[in-house]
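Dropping the structure in here first, questions after.
Every protein chain but one is kept in place in this view of the complex.
We call the chains A, B and C, going by the order they appear; numbering starts again at 1 in every chain.
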């Protein structure tokens, strides 16, 4: 049974399929495994942070720090691998615990000091990037056999597309994210929090624990995205991924999650990511847009998607009213 | 068909480079696919991958940062698409790209340092420095080069150094605070990592009631039209040119390679030409002002 | 209730202070196993505050709580739930974005292999709600159901959570007779199981029907606890108000049919309310009767333009007017006191004063602010007339007790001195004293020549003030009663008749 609540998700999936078909009809080479593989590989880090962002936004919050955390993670890894003999796996564990703690700290501040997430994570954004600068302003290359090994893990599809490890990590993240959101008590608490913190509290939702976990999750996933990004570029660079938080937010919103919190889908975010990737691919295939027209077109397409979604949702919910009533006693 | 992955349009110089590249491509009858990365490396990698998927004949890449290109360049190599680097090289094995047309950023800084050393001729001089965006490679290299240039002159000393983000307005703001923190009379020279910041700083100096170019010597890098205008009226002293025409040599090399397999050198260095007040700056301004800076 | 048994819950010396007000002053409350204990008092007496202090939603400033002899001190509702205290707070406190099943099971979802099992949750939900006569889709978001349904779900949730104590704060305010009966049968079952139940309401009939004892609060103090078997309604009212309620003999001036004020022809909206004709005269009170979901609220909203009509026309004193949004309606000197005071009525963070003048100011326009003196004069006058209990006119309205919020909203519309006033459930959550006061007020307004349209679930009340009653069913007008026809019996008959006709 298709539930009315799943409508935004459906709309997103449909939008993506239609858009992909349209692009394909214009540039047939877009319908290759290369492009599909690129969509997965190139957006892997963005997808991973967007999963965390989905949780944050469903809970009614926002996390502006993720872009900086990715950059920090990259620089941290690069510096650690350059200056110590730590194995990358150990370094991964170290950096993940750092970013989880960072997220948890922001969550704790948001809850215990009763401050808006927007501002707390904005300060977090300054801090994480500032720390990355302090570690190194230079971009630091990562050269380690283990990195080479991880990068060599890919499956080359007919047609030249390479499905890489990072893409798989993203898909796994989405899968786990979906299960967490819909099938665990934690996930239910996240939705409850987004429905109204005061009410959720009266209903017995542990606010402190949930808030802290949400931001810890987002921080941890930003750390994971940072690891993936460092695999992607084999380097750590303090100026990397500026503004990624806005891309992630846009993807989450295009995916049908409401910024006011309470409703949304992790799976929708996945298609949001694909739609954003598709827009970029299309612009490059076109190749005639100047720098400024690129910006205008991206903004315009963003607007078009939001409008399309709005329209479809309106059209389909206008007549929706439950038919059941009190059963005759 | 050639794909061109440009960093963005963050400065006038960058816009000029884009314009010139498009002109050069047109001149040679090349169909240029342009992709603007909005200052993000990830977007550049995406663009490169899309170019490969599209099957372009060659790729021009102006990399935003030196690291992180191995993987995608390997894919290009495998697809037998030659890659030419513009204005910056990358930290990748040399066989992954055909050639790099760049200036030497460290050298630029050194030229500036040397010029100042000559200009001061042994007199004591406290220098303030306007850095580029923290972490960007021009900022790092131009700082390094300048320090090298003045390292052998004990009379030259950098007393304050702060970032002006390569922008005119930050250049002005930071210069204002330099002037107050050190006192205008105690500053003898300004070194700015690009001309835009220098232009902003000139205004700050004037507003503080000092004469830029005389009370405070000004040397900067890029040679954009507005700095020549300032030099023409004696408000700035020297600039080092960074040519926006990187694509010309690159495309020449590419054509030669395609024609008879001439393998170009790995590094084609553009000239870092020093302009001073001795040049006819008004004329240079007129020459440059329509180049899309 | 058995004397001598150990109390399930005993609270002693509970105090709670708010700036400028002592909400609770050394309140004692003892609950025994298997009793229904009514908690009574005027609006603002401190009933809801007491509940919140007991269940940990508020931090109490003094006092001790013993649960089955054990000292407890829940600091959050989660803890009190874990202790076996289930609560329905005054305003429906569920999450509209979650489904019915998710609301019912939040925090204690059935799991399978560590994952929440939806199928079990939904079948369980359907089973539980059947006891309350509710056959709704557990997988739909709660927001798609009316306040009444939500109220029932909230009750069901609290019942499921209450191992030892169940607390219900005005659970019947938005329920109809039938649902109330179902609720009472559930309460009786729980009582038999030995739970202690706290029941707060302003309907004294219901109190006497279901409760064993009653504790009465006045101004944050306990003024007495009574065995209800040995007390009469008048005793209790006396205890609550501290005075006798003078029973006004309804000596109503005969409805002088004034000039027609508002004429609605074929007015309606697809999928909301079937087109209807209605003429309202000056000096007339038209009552809207019907069952839950019969479309009373929707009719009221339609006339006020909250949801614009898509067919028909409206004429004000013979001139065709547009009623596309509330602003236009206010411009025509209409007023609407909405049913859902929390979401459509109060502006929580604004002061009581500002809330009272809001509609008047909106009508005056942005650039003609009301003079401060005038504002104060208006606000003070209405606080006095309607007996709104507050610490200061500057306090945010959300800190007022539920009934007092309702009165402030009434004041908002009276301040605009409307020609036509629509009241949707005007007495919801209002105490007996104020209840009589509001009925008298409606009478006075009518005599002054105002036209009123009043939707209410309380038939006695409708009968008391209506000069004409329209009966709605399934979003259609099915009957109209006038003059001597108006009686509770006839209204019930009119609602039932339609059903019979359908069956026949």
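Just so we're on the same page, a residue touches a chain if its C-beta (ideal position, glycine included) is under 8 Å from a C-beta of that chain, and two chains touch if they have at least 3 such contacts.
Just so we're on the same page, contacts and distances are computed from a predicted model.
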UniProt protein name for the omitted subunit, picking from "3-oxoacid CoA-transferase subunit A", "Condensin subunit ScpB", "ABC transporter permease" or "Pyruvate dehydrogenase E1 component alpha subunit"?
"ABC transporter permease"
Could you tell me which of A:17, A:134 or A:172 touches the chain that is not displayed?
A:134
Among C:63, C:86, C:268 or C:338, which residue is in touch with the absent chain?
C:338
Absent chain, residues of subunit C that touch it:
17-19, 22, 56-59, 61-62, 75-76, 304, 306, 325-327, 329-331, 336, 338, 343-350, 354, 358-359, 361-370, 399, 412
Interface with the undisplayed chain - residues on subunit B:
8-12, 14-16, 18, 131, 134, 160-163, 165, 167-170, 172-174, 176-177, 180-181, 196, 199-200, 203, 207-209, 226, 292-293
In the whole complex, what residues of subunit A lie against the chain that is missing from view?
109, 112-116, 118-120, 122-124, 126-127, 129-131, 133-134, 137, 198, 201, 246, 249-250, 253, 258-260, 290-300, 302-303, 306-307, 310
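Convention: only the chains that are shown with their structure count from here on.
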Topology of the chain contact graph, where touching chains are joined (line, ring, star, complete, other)
line
Whole-Å distance, subunit A centre to subunit C centre, using C-alpha means?
43
Which subunit C residues touch at least two other chains?
none
Residues of subunit B touching 2+ other chains?
none
Quick one: which bits of subunit A touch subunit B in the complex? Just the residue numbers, please.
27, 29-30, 32, 34-35, 38, 41-42, 45-46, 133, 137-141, 151, 160, 162, 229, 232-235, 237-243, 277, 280-281, 283-292, 294-295
Can you list the residues on subunit B that touch subunit A in the complex?
3, 6, 8-9, 15, 18, 32-36, 38-43, 45-47, 49-55, 65-71, 75, 79, 91, 133-137, 139-140
Under the definition above, what is the set of subunit A residues touching subunit C in their complex?
1, 3-5, 179, 182-185, 187-189, 191-192, 194-196, 199-206, 262-263, 319-322, 324-329
